[in-house]
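All protein chains of the complex are present and in place, except for one that has been dropped.
Up next, subunit A:
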Amino acid sequence: MPDLQARVGLLATHVGPYWGEFGGRFVPEALIAALDEIDTAYHKALADPAFGDELARLHRTYTGRPSPLTEVPRFAAHVGAGVRVFLKREDLNHTGSHKINNVLGQALLVKRLGKKRVIAETGAGQHGVATATAAALLGLECTVYMGEEDTQRQALNVARMRLLGAEVVPVTIGTRTLKDAINEALRDWVANVETTHYLLGTVTGPHPFPEMVRDFHKIIGEEARAQLLGEIGRLPDAVAACVGGGSNAMGIFNAFLDDPDVRLFGFEAGGRGLSAGDHAARFSGGFPGVLHGARSYLLQDEDGQTVPSHSVSAGLDYPSVGPEHAWLHDIGRATYLPVTDVEAMEAFRLLCRTEGIIPAIESAHALAGAIQIGAQATQWSDEPVVLVNLSGRGDKDVATAARWFGYLDDEHGGEGDQ
């Protein structure tokens, strides 16, 4: 780690547009002026105490921050003997996930930019719901693009967005998932950039999005660090988070990046296995390329065409990953491992049964990951501590999970046998 810091400097405060060879702005020229405008407005806002105060007030009075830290001993017993597991409860935020942290920050920026309309993409629907919520709160027009397949997987969140006044546009081209929703959002943005802000939902896309979205999520790790120090008087041995685009992971990793003794683990969707088209494990099955404005790890064929991804979790079903994660992987600061659909769903059930918490299927990947690394945890310390980011709650996934476990009849939607 000292060597690492000598090479790259402090990790937590590293800024874009590049993280090593990753990041950048691979977008049509038409968007560059808007990206510059956001970058300028964002850094001006950072320097303005009024912006920070307003965001902090919203987090306190609207989001419900700080989110609690919950120790889960009955779940921990399945992770490893003597291992303590703490969950950072982003699932208890208003709208049910970490997504609200970033959305409120960007929505306040939109007001500063004087724009009246926001567009967003969403996979699992959590970012769409958060965006529709912030748009309602601040009086903004809102359009959310969602792959048609995801609108079916996440019908409840589609209804939520519509109840909140957002227009939800099902995307029927391509693989009909998150990747195609981003393509449509980018097309809309190119055409309407003068009046519209693209409220990008994760730590990818062109600069300044990876940096800005990370900064709006840093609060997760900052709170968790302080809470753990208060609770047990020391830092965790490991931090685990699921990684789709990677925003919740970057949010919790950031506070520990420069603590060499804290191991960082990101868990990607291993799906049905690591054959092409069956997973979304970019670090296991991808290599560097450019998609949606950033250079990062990417699932692509030998021609550079994007390869379809798969995950039981719509929020992890994405062929690329945030550029900062690509950098952390390449410099060896974080470890990224795949978790299969089956492993994730088993961890999902385990948390339900042992702790009375129904997690988002995305977050269940982090829980399964904690179990995966549990075997080595005893080598870390006498009483190893694993901090897991519970990035979202499972309300939206109840139908998917119930079908998975046989509690719902696929055709009739009624209860089935276990």
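The rule is simple: a contact is a pair of C-beta atoms (placed from the backbone, for glycine too) under 8 Å apart; a residue touches a chain by one contact, two chains touch by 3 or more; residues count from 1.
The criterion applied here is as follows: contacts and distances are computed from a predicted model.
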Omitted chain (choose from "Translesion error-prone DNA polymerase V autoproteolytic subunit", "2Fe-2S iron-sulfur cluster binding domain-containing protein", "Carbon-monoxide dehydrogenase small subunit" or "Tryptophan synthase alpha chain") - UniProt protein name: "Tryptophan synthase alpha chain"
Omitted-chain contact residue, chosen from A:L113, A:L156 or A:V290: A:V290
Out of A:T202, A:Q300, A:S313 or A:T340, which touches the unshown chain? A:Q300
Candidates A:L11, A:V110 or A:L186 - the one touching the absent chain: A:L186
For subunit A, residues in touch with the removed chain: 24-34, 36, 173-174, 179, 183, 186-187, 190-194, 289-293, 298, 300, 302-306
